[in-house]
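Here is the structure we will look at, set down as structure tokens.
Yeah, one chain of the complex is gone here, protein chain that is, but the others are all in their spots.
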Amino acid sequence: MTAIRTSGVASSRPGSSRPSRVRSSRSGEVVLRVLAFVVLAVAAVAIVAPFLWVFRGAVSPTDAELYKLPPGLPTSPTFGNFGKVFEQVPFAQFALNSIIVATSITLLQLITSSTAGYAFARLKFRGKGAAFTIVIGALMIPLQVTIVPLFLIMTNLGLTNTLWSLILPPAFSAFGIFLMRQHFLSLPRELEEAARIDGAGHLRMFFQVMLPLSGPALATLAILTFTYWWNDLFVPLVMISSVNQETLPVGLVLLAGRYSTGSLGTIAAGITMAIIPVLIVFVIAQRWIVQSIASSGLKI
Amino acid sequence: MSLPSARGTGGGVLSGATPGGERHMIRRRRGDGLAAAGFLAPSGVGFLLFVLAPTIGVVLLSFFDWNLLSPPTFVGGANFAQLFQDHHLLAVYGSTTFMAVAILAINVVVGLLLAVLLEIRMPRWIRAFFRLSFLFPFVVSSSAVALIWRFLLDKDFGLVNYWLGFLGIPHINWLGTTQWAPIAIILVNSWKTIGFSILIYIAGLQGIPNEVREAAIVDGANAWTRFWRITFPLLSPTVFFLLVINTINAFQVFAEPRVLTQGGPGDSSRTIVEYIYDTAFQGFDIGYASTVGLTLVLLLVVLTLIQFRLSRRWTFYE
Partner (left out) sequence: MNHSTKRVAAVLLAAGLAVAGLSACSSSAPSKDSKTLDIAYWNYGQGAVDNNTKLKAGFEKANPGTTITLTPIAGAGWGEYVANLATLIASGKHPDIAFMASEGVKFLDQNNLLLPINSYLKSDAEAKKIQADIAPGLLKAFSSGNDIASLPNSFNDFVMYYNTDIFKAAGIPAPTGDWTWDQFEAIAKQLTTPDRYGYAWTGTEIAPGVLPWMANQGGNLVSSDVCKPTANSAPVVKTYTFLEGLIKQGISPAPPASNDLISQFENGKIAMFGAGRYVIPSMLGAGFKSFDITRYPTGSTYQTTLGAAGYPILKSSKNPDLAWDFQKYAASAAVQDAVIGTPTAPFDSVPTLRSTADKTVAAGIPPANTKLYYDAVDNYKVLAPFPAPAKYTQFEAAVLQDSQLIFGGNDTVQQGLDQLQKDLEPIVTCN
């Protein structure tokens, strides 16, 4: 574990004063372990199985195979379905839009959340308590509730039906501020003192002392933000009416087709292509999330 | 609005002021104020434009009758009066609450169980495999999730019913009956979100120092006692965090019912945000949609306040 974690846990160790005993039931623990393993395995299979079905569907030459029970491996795998996705909808355009939108939102939130999180964690100013209460309060106002006025604001800015209308509304993130504040609180005071003695101002403190120590926390925020907005169906549904400005989640629904006329294999191929990029990012990065949260804690 | 303190000292749990730095900070207050303004500006602009202004907008719109296409008309409290005559609203809140509580419970309880089970001794790669498996659905868009499950849950040709058939369970009409449709939404949404809860729990568990747990093992406490006497108290802030976040999320489920069941049959799987969307963008009744939206905000605020108040009794902060 990282050394910078705030300590104090050991002092409140419940039940630590009891005299030690010889461990009694080794065999009991083994049974328990096997049982736990079985539960985990069942859960993992249940959670992953639907994806195997999708991947199989994506390479199945005919939809007939998807109705065969029990499901087996595809008889003659093909990549034809992937091509059909591009024929039926402007999939490349959707993907490009999704990349632009999710990346922009992520960058935007990294800036707004880290600066605000720093202010809440490290600066003393009047009304801080009230301001932070407002941040937590903002968590409770769902985007779905404010979407109509948001739509009007975007309209007045002339931005509806452009990618800007998807990028700007999530610029403020209560969750992001909270996450970054927790992180900055966990960094040791001594660092700051030392830098201050060197005559560092707030800007230098932030950029040269705090941010370099924030890799995992920023990565966490980036991944969670990217994943969430890569997948969002709601905002584009309202803000975007032209097909060329739609993102992948809407594109997948379009792929299902007018009157559900879409072929199963094509839909499966579309889903596969939408999943893979995020999946890769997430597999690589999930370690940082655990590391970052474990070291800063999540006290509200 | 001010949330009650969960600690009682140190300026409240939400103020974030660390007691130790208090005195030192006072000297620098004026300088910090200016810097704080600068650091808060980017978020502040976003907050004013995209949270505060629209929220005020919602409050204003709730006094109007407006269909997006012709000019709005002021109707006073008519929209609020309509709340009490709308028999769908009650049904929708009923289904939303049922689904939200179940989703919340599965995330917080089953998530905890799986995260704790992941702590048992096992080869590194197996642990990594489990962890990734649980996280898998979290990265998939809700619309893809719903499209997948629409086929898997098919009454006649779906795999779920096929496998359940081996357990002697007759075919269930998951998406077509009022009894099963909300359960389908609960299962699908939990399937998607539980990975995140597990991840947060894993992080929380890693935050508990090994010395503490090892000491308890040496003490001879069994796994059950160890969990409730040591792990859980130290994990309680994480549990509380997930309770708050999942409550807020569970009341905002949208894509699953929209793509899987269209909220039906009847209102049995309709969530309140879906109802707001339908009222606004299918019925073009913007004023009433805003009014319903305000009731949701009120509900979330009340729920969160209750959670903060209750949390004082059971969360344990270092």
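Per-chain numbering from 1; labels A and B assigned in written order.
One rule holds in what follows: a contact is a pair of C-beta atoms (placed from the backbone, for glycine too) under 8 Å apart; a residue touches a chain by one contact, two chains touch by 3 or more.
Predicted model, so just to flag it, every value in this text is computed and none were measured.
J.: For the chain that's been dropped from view, list the shown partners it touches.
T.: Per the contact definition above, the missing chain touches A, B.
J.: Please pick, from B:Leu48, B:Leu90 or B:Val218, the residue that touches the omitted chain in the full complex.
T.: B:Leu48
J.: If the missing chain were put back, which residues of subunit A would it touch?
T.: Against the missing chain, subunit A presents residues 62-64, 66-67, 87-89, 149, 151-158, 160-161, 238, 240-244, 246, 250, 253-254, 256-264.
J.: Need a quick check: the contact residues on subunit B for the chain that isn't drawn.
T.: Residues 48-49, 52-53, 56-57, 60-61, 64, 67-75, 88, 150-151, 154-157, 173, 175-178, 261-267, 278, 281-284 of subunit B touch the chain absent from view.
One rule holds in what follows: only the chains that are shown with their structure count from here on.
J.: Could you give the separation in Å between the centres of subunit A and subunit B, each centre being the mean of its C-alpha atoms?
T.: Distance between chain centres: 14 Å.
J.: Which positions of subunit A touch subunit B when the two form their complex?
T.: It comes out as residues 1, 5-6, 8-10, 12-16, 18-25, 29, 32-33, 36-37, 39-41, 43-44, 47-51, 53-54, 66-67, 69-71, 111-113, 115-116, 118-121, 123-126, 128-134, 136-142, 144-150, 152-153, 168-172, 175, 177, 181, 185, 189, 201-202, 206, 227, 230-234, 237-238, 248-250, 252-253, 256, 264, 267, 271, 274-275, 278-279, 281-283, 286, 289-295, 297-300.
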